[in-house]
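What follows is a structure written as structure tokens; I'll ask about it next.
One protein chain omitted, others in place.
Now for chain A:
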């Protein structure tokens, strides 16, 4: 953006300073085109990578899920090592895979672990930096140095051994025959490949990337790990009435007056009665500002009575609708248009659109919504079209929220814009989301993603 500012508000000025444009953005986000943050789907290892292995020393089966040491090992560098085709996925709590030792071969020098992309394919996992391996012949754990440390039992023919990464604790862990052997801190944040190695004649292992049930109960492990976090969170205490206060200020903020009254009435008769400190008396006044008018307008908009809402608004707060090109006007006009489409008054909709919507066509930020609105006309059953989201109840709610915020802004005592746009509850939820995202990004983007929606929709079994 240039630093020059035009003093006269020209027609082409972007409506960026218009507080209600915030709600236009919200509407845009509710369209099916808006990318849902669902990109935490990752590829998982499914088979062994036959292209990058120490070929010559091992033979990979045709299903790429088992390996066998093919020759007689002559010296330490004749390791038959192979990685999975994909690195372990990171956007989760735990990753885990297993091997079944079909034959310990001549010396049982089998290893399981994780290695990074640049790992030298002639070495056992754990012999190189940024790798880690649990070795069958001595039961030692190797992590980056040539020498291992005592770790767990040895393993050989008929044993099932697993290796996993716990992203919450940033640890590698290993299992033998379904029991955890131990865990060790994972220093690297780089992508890691599940890796197995065989190193003496006739050693043979099968790899299980989850295509078959694991010997180890990974679900239970995962549950216990997430319980650890839940327990830590559960121990935190919050001031006793804070939830109650937040709900109350939410109802006030959005002008849900009837709910608020019922809520207040009920909380007077609870045992023990809920006591709210009244020290922030002026805040209370501000948030109650024009409550009844805000409620009335919300009801009208929610009922689709846009003309009535606009005439009331003109009567009570003429300044809000003064600028015919404001985001508030746009939202109300487009909603009116949508309501006409809803009842099938298409001709009237066309007429209305020409008079009231056409002018928004070349407005940056508005044009896509205008286009979506108009596109509704093209469908016999607009509800089922990809523009059907405009006919949702939530659409009306957003328009009502915009009007509500604009009225709050007319309060001469209003201190900050944010306070009118967002309730306390919303500010807390945003803070929560950013904290979780930020923490994860400082952790190399590893671990479970934070999804507010998932939390809100969890634990509810469809009944009734």
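Quick note on the criterion: a contact is a pair of C-beta atoms (placed from the backbone, for glycine too) under 8 Å apart; a residue touches a chain by one contact, two chains touch by 3 or more; residues count from 1.
Note that contacts and distances are computed from a predicted model.
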Next item on the list: Could you tell me which of "Glucose-induced degradation complex subunit", "Signal peptidase complex subunit 3", "GTP-binding protein" or "5-demethoxyubiquinone hydroxylase, mitochondrial" is the UniProt name of the chain missing from the displayed complex?
Entry: "Glucose-induced degradation complex subunit"
Item checked: Contact residue for the chain not shown (choose from A:190, A:223 or A:434) -> A:434
Margin query: Among A:140, A:176, A:199 or A:298, which one touches the chain that has been omitted from the display?
Written below: A:298
Notebook entry, point to check: Where the complex has a chain not shown, which of A:150, A:234, A:318 or A:412 is the residue touching it?
Noted result: A:234
Item checked: Contact with the hidden chain (one of A:186, A:333 or A:424) -> A:424
Item checked: Hidden partner chain, touching residue among A:206, A:372 or A:401 -> A:401
Item checked: Where the unshown chain meets chain A, residue by residue -> 26, 29-30, 34, 37, 145, 232-234, 236-239, 242-243, 245-247, 250-251, 254, 256-263, 265-267, 271-272, 280, 283, 295, 298-299, 302, 393-394, 397-398, 401, 423-439, 442, 452-453, 455-456, 459-461, 463-464
